[in-house]
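Just dropping this structure here.
With one protein chain withheld, the remaining protein chains of the complex are depicted in position.
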Amino acid sequence: MRNPWGWVALTAFSLLFFTFIYAPLFVIIGYSFNSNPVNMMIWEGFTFDWYTGLFGLSDRATGVGNRAAYIESTDQMLAALRTSLTVALFTTTISTVIGTATAIALARYRFRGRGAYNGFLMMPMMMPDIVLGIGLLIFFVTLGMQLSLLTIIIGHCTFLTSYVFIIVQARMAGLDPALEEASADLGASEWTTLRKVLLPQLAPGIMGGALLAFVISMDDLVITYFISGVGDTTLPVFIFGMIRRGVKPEINAIATLIILASVIIAALGLWLRSRKID
Amino acid sequence: MALRRQSVILGALLAPVTLFLGVFFVLPLLIIAVFSFLTPGLYGGVEWAFYHWNYGRIFGWADGIMEVYEPIYLRILLRSLIFAALTVIVTLILCYPVAFWVSGLPDRWRLVFLFLITLPFFSSLIVRLYAWLLILKPTGLFNTVLMNLGLIGQPLEILYTPTAVVLGMVYVMIPFMFLPLYASVDNLDRAQVEASLDLGANRIQTLVKVILPQTLPGILGGAVIVFIPSVGNFIVPDVLGGAKGLMVGNLVEQQFLSSRNWPFGSALSMIIMAVVLTVLLIAVARARKVGGHA
């Protein structure tokens, strides 16, 4: 089956494929160090100005900006980052607890309508985010709820619970049910079994699910876009706004930092997954 | 007695998700359905009166006085379906051979490339789209390189065209197509492929008669999870598409954030939901059928 030329062609195609995936990211990283503020295509020399500028430490400004304008947008960016982190932490905690409980319930108990429940839990993941976003917007406004951090957190939890559920359930499916029986057999109550056997055994799945929830929450743009209050911009919404107003070298610097952060998180995720517990 | 305690535990475990999704998922979807039949108010907002012309504006039974039928809505809807379908086809063509390549690698390298595929999933969507903005701009990387090579005399207009939108969607959707495809390619029984070749089928026949049917679940799975977010996408057309790249998601966004015609936006959302549900139902029915044969 493996004819050598076929394999070479396949390899060449695949390497091009990976170039296609990664080249754009390297373009951003490259640009973020280009000193030319007007045309990023022309290399004018290496600079850290766009990074220092992000934090209001550089006098260089692009376009019509001046130092004061930059400090203002720096504050906004840091506020957006803070909002994103706050939302992601709360969302991760809530959706991990609910998703894990649900996964345990559906894996360990047989009851009527269990299949339908499984299907129902897929729906928030399958629903296009714009539909969920405007649904929540109308819902909150009709109820007279002020759009705020709270509404963003609720919005994220609606679909992230399902993600955590799926991942923990996969881990649950790989667990020998006899483990819990062994624990009960040796005298442990349900609660003790949950604490001493089930949760430690599920830990990699739970952490994986939490990590995924955190990453998606940090990255969510569409739903947040519809249900964030005026003062509660998250980082993706902030960047989206900046891009809509035009390309600026500072965006390259932010984008590079985000890419760096995501590589670290992905590596962490990989490490978590490779840690076999048994 | 023991059974009763079990149902108490089960209830306690399922209550949070049921309550939460009941209130914050099911109710919002129902409320969209209700809003799509309400009368738009004069200055945003709604009047609580039945009104079917929201759909009339889209499908052609508008009264021509209060609401006007604009064929553009149907055209944009159709365009969204076509863009989403194109995204599915292109990601499939790109990912299918690569899935075979990755699954044929030695263990170490396989893990490396699988990691490389999932990495973009962890990095920001908006950042990845922004990269294409930089590349496709008239003064961007793509045009500069081609002009310096002397292949073109003046910049190509790619940004703000349908091509840019599909390209952007393909780029962000690749991991979603790749992973289910890879799972089924990796499960492929190589002995069956060899048996087919051994029994005298040529490569093409083997591909069509053995490999494609066996990887069909992965293809269908990937197609569904790429199609669904693509059809309602509004970020990609917003960043990379101009007026010609507008999709139904952009229409919805406009109704909610600039035109403030929520009932009309709800009607458009209902159509997106209907498309998604149709696709899901077909996929589930299909999966049942395939599963039934196995």
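When the chains are written out, they are named A and B in that same order, and each has its own residue count from 1.
Note that in this section a contact is a pair of C-beta atoms (placed from the backbone, for glycine too) under 8 Å apart; a residue touches a chain by one contact, two chains touch by 3 or more.
Convention: contacts and distances are computed from a predicted model.
Enquirer: One chain isn't displayed here; going by UniProt, is it "Protein DltD", "SusC/RagA family TonB-linked outer membrane protein", "Alpha-L-glutamate ligase-like protein" or "ABC transporter ATP-binding protein"?
Expert: "ABC transporter ATP-binding protein"
Enquirer: Among A:Thr100, A:Gln201, A:Ser217 or A:Thr233, which residue is in touch with the absent chain?
Expert: Counting the whole complex, the residue in contact with the absent chain is A:Gln201.
Enquirer: Quick one: which of A:Val8, A:Leu186 or A:Leu268 touches the chain that's been left out?
Expert: Spelled out, the listed residue whose C-beta touches the missing chain is A:Leu186.
Enquirer: Touching the hidden chain in the full complex, which residues of chain A are there? Just list them.
Expert: Touching the missing chain: residues 176, 178-179, 181-189, 192, 196-197, 200-201, 203, 276-278.
Going forward, only the chains that are shown with their structure count from here on.
Enquirer: Please report how many Å separate the Cα centroid of chain A from that of chain B, as a whole number.
Expert: Centre-to-centre distance between chain A and chain B: 18 Å.
Enquirer: Contact residues on chain B for chain A in the complex?
Expert: The touching residues are 6, 9-10, 13-14, 16-17, 20-21, 24-25, 27-29, 31-32, 35, 94-95, 97-98, 100-102, 104, 113, 115-128, 130-135, 137, 139-141, 144, 171, 174, 190, 193-194, 197, 225, 228-229, 231-235, 238-239, 249, 252-253, 256-257, 262, 265-266, 269, 272-273, 276, 280.
Enquirer: In the complex formed with chain B, which residues of chain A make contact?
Expert: Of all residues in chain A, those touching chain B are 1-2, 7, 10-11, 13-14, 17-18, 20-22, 24-25, 27-28, 31, 39-41, 97-99, 101-102, 104-105, 109, 111, 117, 120-121, 123-124, 126-132, 134-139, 142, 154-155, 157-158, 161, 165, 190, 215, 218-219, 221-222, 226, 236, 239-240, 243-244, 247, 251-252, 255, 258-259, 262-263, 265-266, 269-270.
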